[in-house]
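As you look at this complex, bear in mind that one protein chain is not there, while each of the others sits in place.
The chains carry the letters A and B, assigned in the order they are written, with residues numbered from 1 in each.
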Amino acid sequence: MKAKGAFLPDIVAFCCAQSAYQAADTAGSMRITYPENIRVIRVPCAGRVDVLHILRAFEKGADGVLVLGCHEEACRHLSGNIRAKNRVQRVNTLLQEVGIDGKRVEMFTLAPNQGSRFARIANEVNERIKELGPSPVKSGA
Amino acid sequence: MIVAERKPLEDIREMIAGYKKILIVGCGTCVTICWAGGEKEVAVLSSQLRLASKKDGNELEILEATIERQCEKELVEALKDKVQQVEAVLSMGCGAGVQPIAEIFPDMPVYPALNTTFVGMPEGEGVWVETCRACGDCFLDKTGGICPIVRCAKGLLNGPCGGTNNGKCEIDSEKDCAWTLIYRRLEQQGRLDAMRKYYPPRNFQAVIRPGKVETLPA
Partner (left out) sequence: MDNGLKLGVFLCDCGGTLSKVTDFSAIKAKLQKLSDVTYVGISHDLCLKRAQQAMQKDIKDKGINRVVVAACSPELHENDFMNVVQSAGVNRHLLSMANIREQCFWAHPDKGKAAKKAMTQIGMAINRARFLEPVEQTQISVNKDVLVIGGGITGIQAAIELSNLNLKTTLVEKEATLGGKLNRFANLYPVQVSPEEVLATKLKQVAESQNIYVLTSAELIDVSGEVGNFSARIKRGNGEFVRNFGAIIFATGYTTQFSSQIYGLELSNNIITQSQLEEMLKSSSEVKQIPKSVCFVTDISDEHSRVSPLSALRNALGIKEKFRGEVCVLCQNLKVDGAGLEKLYRDCRNKGVLFIKFDNSPRISKQDGKIKIEVEDVLMSGEQVTLPCDLLVVEETSVPPLDSKVLGSTLYMGLDAQGFYQENNVHLYPTASNREGIFFAGNCHADLDLMQALTDASNVALSAYQLLAQGKIAVEAEKVMVDPNKCRFCLTCIRACPHHAIQEAKVNHEKMVAQIADLACQGCGICAVVCPAKAIKPKDWSDEQILAEFELLGEYV
């Protein structure tokens, strides 16, 4: 068994192409680093992220999932970010039912120029997931 | 439409405990429309069950299928190939959907994943309300198309109770008083006279249960 310090969580970050994805680009452009184990998946709007996508990420061994969208009232598709927020809440409950800590899924909002915020979120979430340990579903966990 | 909601995962897991391969069957009609048992919810439940069994180290393989209507035997028969591969079937149809599956495949344990709640309609996004009690003796002609049997907490037939409160119900101040709605509707139609008529207590057994409707073949 690996020591807890060596645990490198698998984190899937669904990023809205209008904001969070560009914020990740900004972080890179500013050479602000963040944990490399955050796997960014570009989506056209946070509203495209389905409850099923998140559940499947856990099935495939993710330890945590992030949904990153635009700030409230700044969604190009009006309600996409609000819908994403509600879905994250639903996944929290669905995971809790399964016996997986709902806190493993979080939603944040950011603007394209918030590179440092992106890095901060990535760092904080990485630390939180490390605290929680590997997902109980993960094979070999 | 028939409105249903999913049972808690814990209950569902208890039903299927011990099976290694199951089939989850969705229904493409009412329960799809009320977001309880369509293809999407089948996938969500199936993902949840896989996660839970993986977590507990149990082996569980899940097949998924969604058919047009579970309440039609011919349509249920199409599931034959898949049913033959599994040890149990989990139906995401209403109660009227679970039973034909159980009947067509009498050797197969069939379990309900939903609780069938009522006959109703959507009120807002993701919200459904009961609008018909399926009492078998429709009263709507007398009440301007608003059913007091289901929408009045007390099912009153002759005007509101003493608890009507500025158009709201005394049982739940969020809910409209059905008889206030009825009064307004009849007023709008110039049919307030209908309010004066007295209706004796109803026969609550208008339908002998289990209900059966027989018509001559067309």
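FYI, contacts are C-beta pairs under 8 Å (C-beta built on N, C-alpha and C of every residue); 3 or more make two chains touch, one makes a residue touch a chain.
On a predicted model such as this, the values are computed, not experimentally measured, just so you know.
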item	value
Those residues of subunit A which, in the complete complex, touch the missing chain	12, 17, 21-22, 24-29, 31-34, 36, 39-45, 47-53, 56-57, 60, 62, 74, 76-80, 83, 87
Missing-chain contacts mapped onto subunit B	28-29, 32-33, 35, 38-41, 43, 66, 125
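Convention: only the chains that are shown with their structure count from here on.
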item	value
Centre distance in Å when subunit A and subunit B are each reduced to the mean of their C-alpha atoms	36
Contacting residues of subunit A [partner subunit B, same complex]	51-52, 55-56, 58-59, 94-95, 97-100, 136-137, 139
Contact footprint of subunit A on subunit B as seen in their complex	8-10, 40, 43-44, 47-48, 50-52, 54-56
